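Starting off with a structure, shown below.
Removed from the display is one protein chain of the complex; every other protein chain stays in position.
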Amino acid sequence: MKIMPCPLNGPRNISEFVHGGEVREMPNPISCTDREWAEYVFYSDNQAGIVTEWWLHAASGYWFIAERHTVTDEIIRTYDPSEIFKERVEFSAEPATEEVSA
Amino acid sequence: MTRLNAPMGLLIDRDQPLAFNFDGKPYQGFKGDSIASALAGNGRWLLSRSFKYHRPRGPLTMAGQDANTLIQLGKEPNVLADRELAENGIDVQGQNYNGSLDGDRDAILGHFSRFMPVGFYYRCFFKPMGVWDKWEGLIREKAGLGVLDLEFEPEYYDKAYLFHDVVVVGSGPAGLSAALKAADAGASVLLVEEQPILGGSLTYNRFDVAGSQADNLRADLVGRVEQHKNIEVLTRAACNGWFADNYLPVIQGKRMYKVRATECIVASGSFEQHVVFRNNDLPGVMMSSAASRLMKHYAVKPGNRAVVLTGNDDGYLTALELLDQGVQVAAVVDMRPAPESEQIASAVLSRGVQVLSGHTVYEALPTKGNKHVRAVDVRAITGRGEVASKGETFDCDLLCMSAGYMPVYQLLCQAGGQLKYDDDAAEFSLSKLPAQLRIAGSVNGIHSLEAVLADGERAAQQALQTLGLADGAAPAAVSCGRKVNFEWPIFSHPKGKDFVDFDEDLQAKDIVNATRLGYRDVQLVKRFSTVGMGPSQGRHSALPTARLVANATDRTVTETGVTTARPPFSPEKLAHVAGRIFDPYRRTAMHHRHNELGAKMMPAGNWQRPAFYGKAEQRDACMQAESQHVRNKVGVIDVSTLGGIELRGPDAAEFMNRIYTFAFLKQPVGKTRYAVLTNEHGVVIDDGVSCRLADEHFYVTATTSGVERVYREMMKWNAQWRLDVDITNVTSAFAAVNLAGPDSRKVLEKLATDVDLSPEGFPYLAYREGHVAGIPSRLLRVGFVGELGYEIHVPAHFGEALWDALMAAGEEFDIRPFGVETQRLLRLEKGHIIVSQDTDGMSHPGELALEWAISRKKPFFVGRRSVDIVMAQPQTRKLVGFTLPEGTKKPEEGHLVLEGDNISGNVTSCEFSPAVGAIIGLAYVGINQIEAGSQFPIRVDGGQMVQATVVDLPFFDPDNARQAL
Partner (left out) sequence: MSAITPESFSKRSFVYRQLSAASFTEVAGAAQAADLKNGRNQAMQAGLLDLSVLPRTGFRGLNAAAHLQAAGLPVPAKPNQASVADSGELVLRLSQKEFWVLGNLADEGARIDSLNQQPLPDSNCYPLYCQDSHAWLTLTGAHLPAIMAKVCGVDLREEAFPLGSIAQTSAARINVVIVNHQINGLPCFTVLCDSAAAEYLWECLLDAMGEFGGEVIGSGALS
């Protein structure tokens, strides 16, 4: 069984973890086009190479980020999400634009 | 029963004789004997009948690596007689014969072999259509091995992890030296050995003319291993697979160890290979190593007069061992033009044994009925696979053969290792192994004893370097000048029976013919011919098959390769996989009370919940009685499984606002609010009730099956948003009941003395805290079942006491518990959806008439943009309520709704409602079928159609007056 090095709990069987999908940047939900939003929601790069993914250590409820090579399945690095998400995220209060209902 | 003198017989205890039956006749043996060795000690060589032609078969490897020794042991079929210990009084039967093992009437099948060509089943029963049905019965009868006991009693099998720095697989000289080197440096080592004793080839093989080297070396190495505090030894243990990051299942007895090691050294050795010639499967024809094992392990004389057929110097050493144990050696037949070591060869010659170089056995001649070898026809080799037209016949009752060795590659190829064939060495070698998996000894192509020991140390030293325990520099590769494989040990005979694969009765021409039929890829050759599919999984057939296919298709052996090796390496029982599997269940604090009340329990995720109280066959009656009781009096249901999440901190309201569709910033303290959750696709994935306990404190419920996901999503979102909020899953911390019915207030009034329960003091949808029966409680006025009702949430430790108090206080009001199925009926009467029952992977809020629960005034909630997009599209379906007259055939969940010839939707909930007096249900219907009063067809069981009528929701108490009392 594959071993995943958890930044909080150390190396553990992969069965202790839940995959949370690729780390993706959300387009501005107010101002992006329908197509941009659909791509964000539905499309996955699914690339052969290094991907950045969310992983949850279920027993400790700890989400972290892993860089993994999808061809070799090698886990290159794992780290706390605060390395990427440093700032409090705000959503603007502007009303949705008309294109939404187009 | 005569046995050889000690030191022969390493495994047996001559002081402990035993007796058992084989095929109805009594036999004797000693403790430590395998069934096969005990039988051989009695001169019994015929152990089984072959799979296809029912040919007599005897010991081939004496190491549990072939199918010749499969027997039926009591009720257990397909036991390897050369691995299973003989025990006093056991009853052993042969397998796969018609009549008796000695006089198998199906042996006649061998004469029809030309009518059963390669790919027989595949070709004969594929066309014409339906022919298989005619043949299946007969073929199943003939093709099965052994008899299964369907009345078996399950036994206890289990699993356990084992952790070590280094695991060494195989305890031959390479494994022993690797284990010692690693352990001496301070690593904790696990040494896994398939056989009952340590030493591998040192326990049976002769390495020198004098015949003392192996015993001395073994005594030294094994002695040190057994004394070593850093080494744990598992004998009679099979390492059956290699999985990522050195995770190895090791089966010993009734336990599967799940071994996890930082470093893994595979010193699995190599399998001796047979020579392909006519009748090479007769009892009495065996691997050289099998004869050696019979002598050294069991003190059994393998024959009286032997011929040794070899492709390397090891055959000469086998001849010396045979001579030392009183076996005449008629000849050593060496396929090579000359031996490698003059010293070894001359030692044999000096004992008066005839040596024929450049010769082979072309045919083994059988006794009557193919029961045993009686002589061999030896011919000069004239070319690749070709022999002289005349030869010399040697009488013998034993033929030892060795064409060379095949590395035991199975674990390594599972790990991604690749096999490469070296034409000069005529040997496969392994490369491209993952880091921290190493090989040593003959599996690594190292064959001379000194080099094997050095190779073990080399592998251990490399392992120690990753472990940070090495004291020296990286070691150099070890090499070995010996050549042990003969290039083409395949001598096809025009009359066949020159077996490549003993398990499947495949002859040399079968493999070649498969390639001629177009199956050029070795994988296809395997599937067409079944080569390597038998119990020995290509241990002996892979190498000759690769050579034959390469030759027939004009490719190199490397290009041809071998078929994929998959776990398990050796046969394993399903019990080993199934034994002690963990299947967690969760129980609420009130669980045992439900059982005492006769609840019919049902699973809800991994929870156990009461479906209703009563017998399974009285489901409908119980549910209707329970539901009427809630409508008319008072009922109580355990809702502890309901998810609970706490959100605390300055941003708690902001967080609620972003997660759920409704507006929560201004939710008043002391009030509840319905909360719907959509995912980023805009699909409704959960719902619950949000209670605001304080400005910065929310307690929100979630569905039983959804809470884990909801909690995880919340945590993940806030890892990105970084709001100042603490999120806690408190599901198990609270036990909860829903006390519902017109008399529920009266019951609660007896117990909750510090809460104003008046309609004004505690109105519908309010939240209060207080004590119920002295237990600190959270109280919610809810209306899920459409009656006056209170959810009471208490710390889980008090759950059972709360239940007891409510049942006691409710007695005078005739309180009655109700189950989940009843609750589903009650909420259905109110038209309330259950997320995941009435929703699917496409359900957006518009389809569920939940537009009212979506706030359009806030800038964001998860799924907001998708909800906007999908709800702006023309809607195609909608969830509606329907009724059917009582007595109509009741639709089930999932039954289809039709619109013309098309499927327009499906039923999601349906039940007979005593309160409405009709069958009621929820169904997705086409957007043109939603008008109240109109009818739509549902296809129920048996293809029958019923006409349902669309009605407005709810079905019961349309003004919702009862819940707001």
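Chains: A and B, in written order; residue numbering restarts at 1 for each.
We take it that a residue touches a chain if its C-beta (ideal position, glycine included) is under 8 Å from a C-beta of that chain, and two chains touch if they have at least 3 such contacts.
None of the values given here were measured: they were computed from a predicted structure.
By the touch rule given at the top, the unshown chain touches A, B in the complete complex. Set against the missing chain, the residues B:Phe22, B:Phe207, B:Tyr519 or B:Trp607 yield one that touches it, B:Trp607. Looking at B:Phe20, B:Phe207, B:Phe734 or B:Tyr924, the residue that reaches the missing chain in the full complex is B:Phe734. Only one residue in the set B:Arg580, B:Lys615 or B:Arg856 touches the chain that does not appear here, and it is B:Arg580. Against the chain not displayed here, subunit B makes contact via residues 158-163, 188, 258, 260, 580, 582-589, 592, 607, 640, 646, 648-650, 724, 726, 728, 730-734, 773-775, 795-798, 800-802.
Residues 1, 8-10, 12-13, 15-16, 57-60, 62 are the ones on subunit A that touch the missing chain.
Throughout what follows, only the chains that are shown with their structure count from here on.
Measuring from the averaged C-alpha position of subunit A to that of subunit B gives a distance of 31 Å.
The part of subunit B that touches subunit A in the complex is made up of residues 243-245, 247, 658, 680-681, 711-712, 715-716, 719-723, 729, 858-860, 864-866, 868-869, 872. Interface residues of subunit A facing subunit B in the complex, by the touch rule stated above, are 1-3, 18, 20, 29-30, 32, 34, 37-38, 40-42, 54, 56, 61, 63, 73, 81-82, 85-89, 91-94, 96, 100-102.
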